[in-house]
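All protein chains but one are shown in place.
Think of it as A and B in the order they're written, each chain with its own count starting at 1.
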Amino acid sequence: MRLPEGFPFTSRYRILKRRLHPITKEFGLTLYVLRKSTLAVIGALLVGMFLFLAIFGSRVAPYDPYEVKIKERFIPPSKAHWFGTDKMGRDVLSRMLFGARYSIRAGLIVLVIAVPIGVLLGGIAGLFGGWRDEVIMRFTDVFLAFPSLILAMSFSAALGPSLFNAMIALSIVWWPMYTRLIRGQALSVRETDYVEAARSRGAGNWYLVRRHILPNCLSPILVTLTLDMGWIITATAALSFLGFGAQPPLPEWGRMVSDGRIYLMQAWWVSVFPGLGIAMTVLGFNLLGDGIRDALDPKLRRITEVKWKQRTFS
Amino acid sequence: MSTNLIECKALTKHFLIKSFFREIGKVHAVEQVDLAIPEGQTVGLVGESGCGKTTLARTILALISPTSGEIYFNGKDISKFSKKELKAFRKDTAIVFQDPYSSLDPRMLIADVVGEPLSIHGIAHGEDRDDLVLNLLEKVGLKVEHLYRYPHEFSGGQRQRLAIARALAADPVFILLDEATSALDVSVQAKILNMLNRLKKELNLTYLFISHNLDVIRHLSDIIGVMYLGKIVEQGSREQVFDAPLHPYTQGLLSASPSLDPDARSRTRDVVLKGEVPSAINPPPGCRFHTRCPSMRPICAKKPPKLKDIEGGHLVSCHFAGCV
Partner (left out) sequence: METANVLLAVENLKTQFFTYGGVVEALDEVSFGIIEGEVFGLVGESGCGKSVTASSILGLVQKPGKVISGRVLLDGDDLLQKTEKEMNAIRGSRISIIFQDPTSSLNPLFKIGYQVAEPYIYHQGKAKKAASNEAVSILKQTGLPDPRDKAKNYPHELSGGMRQRAMIAMALTCEPDLLIADEPTTNLDVTIERQILNLVKDLQEEFGTSVLWITHDLGVIAQICDRVAVMYAGSIVEQADVRTVFRSPKHPYTQKLLRAIPAADSAGENLEEIPGSVPRLINPPSGCRFHPRCDHATSVCSEKKPIELEVSPGHTVACHLF
């Protein structure tokens, strides 16, 4: 077929670039809307700081987090030890810098396990309906009936206390939420006109899932993921605090809070700084998650898009 | 006599109402419908909400499986199609929906949306497919620069054109238009209707146009079917149905429809149908229309009338057709 005269693009590479353009534009718009919200920016900064610490913390730490120096125990926050030292004389700041990675590792592992299971089961339940839906949802209900932390504690206890086992326990507790989420999305997308149109032109189930249902489920998943990171970090810290998760001498933040609990009156810094760390991180993820949710909201995008377009051309 | 592209015989669809896996009721959506759609013609299906026209349309396209009855496409029974034949049937048929805002996947670029049927049937992929999509866009009056954009950047009328372009991909012979212009402004509707007429002649298409708007149906259709509560109560050519309606429901519908003539006011008080459309779960016995019929007689509540050819292809389902 001959392309019309003066057609703007002729080579495969340029066609690819042309296809990418609207996708990058959409992404740019998302970033713009995010930038406009002060809270989202604060959230992003907090999360960014946390990620930086998690990855590079060990290199920046001034002291060895494991070295025991009984002589230097319970030094209050000072120039030498910004966050003071704990009952073993270990620098609290250094321990926190080393410990950040455990929290993030926990979050990632739980999500990497829970999300695919949730998507798979929720997708089957939502797409096919019928008995598959009933069976999967009742199975999911069983897990949802228990308070999540208690359930995680029981699994943890059964598996034996360790950070790794705590992560497994949390994964088991977390997947039902994603199943519910994906099922709802799949159900609503399944009923849309564009899916029916595709079906009327001969699309098979696998094609529908791949090209229509999954892409339309992505944004709620992304939002929930970000918000969930905060929750998982809290839950891991809670489990460690209770003794089910990280075991000493691991500098996991929840564990650190627990370790300093008895000395709260004399040496408050041992618990308070890790606690603040957890709070700030969770706050960051929550703000960022809210910001992403707003940025992906079609109405808000449309209103902000006009301003964005003006900006790029002025 | 042109051949019938699509023919339904005694098509019936009941939806079961379930409670805890037990059936407690049935929605009699479509009841014993005979409909023939000749090749190259536009058949208009008109009726109010709940009359079953949407269900009938979906069943014809094999998106819903009928409870009983047969549907023939080019003489072959759809229910007996092999997988390959069904896929070919899907290539030959297309549907255009009412709502232009939900009928295009918001996450897909236009090129992918319109080119979807081409991909599904393996007609063309990648660059070649985009070339064909350009062709289609030109046919529906859209500019080529729009190829790689998202649906939300277009207006309602433009989106409906995109939906039509998608319907035209893969060269169908039959297009089902389910209230395709009902959500559009009058001026936009005019353009789309003109375009549909032009495309029909250019590409030799057959249309089934569903609407509740009598003016649009009259403008577009060659043959018209009037549906009420799951049954076709009157069927015929444009002149037969609109100029000489025989069924009381058709008469009521025509007089209820607001005409553009301010002086026609006094006349329109004539046949005002009272009451509301009964539920399809428990349709009235006998003739389903008898509860609202101004010319109801005792037999109407007992015996359901059959669709009879009164004269020259004008079919009416009423005990007293032609006598009122």
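Following the convention adopted for this analysis, contacts are C-beta pairs under 8 Å (C-beta built on N, C-alpha and C of every residue); 3 or more make two chains touch, one makes a residue touch a chain.
Everything quoted here is computed from the prediction, not taken from an experiment.
Q: In the full assembly, spell out which visible chains the left-out chain is touching.
A: Within the full complex, the chain not displayed touches A, B.
Q: From the list B:K26, B:K139, B:H152 or B:H212, which touches the chain that is not on show?
A: B:H212
Q: Just to verify: which one of B:T93, B:Q189, B:Q235 or B:T291 makes contact with the chain not shown?
A: Counting the whole complex, the residue in contact with the absent chain is B:Q189.
Q: Please identify which residue in B:T12, B:S102, B:S257 or B:S295 touches the non-displayed chain.
A: Result: among the candidates, B:S257 touches the missing chain.
Q: Can you work out which residue in B:E48, B:D92, B:D112 or B:D131 touches the chain that's missing from view?
A: If we include the chain that is not displayed, B:E48 is the one touching it.
Q: Name every residue on chain A in touch with the hidden partner chain.
A: Residues 303-307 of chain A touch the chain absent from view.
Q: Determine and list the chain B residues touching the chain excluded from the picture.
A: 48-49, 155, 157, 185-191, 193-194, 197, 212, 214-216, 218-220, 238, 242, 252-253, 255-265, 268-269, 272-274, 276-277
Following the convention adopted for this analysis, only the chains that are shown with their structure count from here on.
Q: In the complex, go through chain A and note every residue touching chain B.
A: 1, 3-4, 7-8, 12, 15, 18-19, 21-22, 26, 192-194, 196-203, 207, 211-212, 215-216, 218, 298, 302
Q: Spell out the residues on chain B that touch chain A in their complex, using ranges where they run on.
A: Of all residues in chain B, those touching chain A are 61, 63, 86-87, 90-91, 93-95, 97, 99, 102-109, 111, 113, 116-117, 120-121, 127-128, 130-132, 134-135, 138, 144-145, 147-150, 152, 163, 166, 170.
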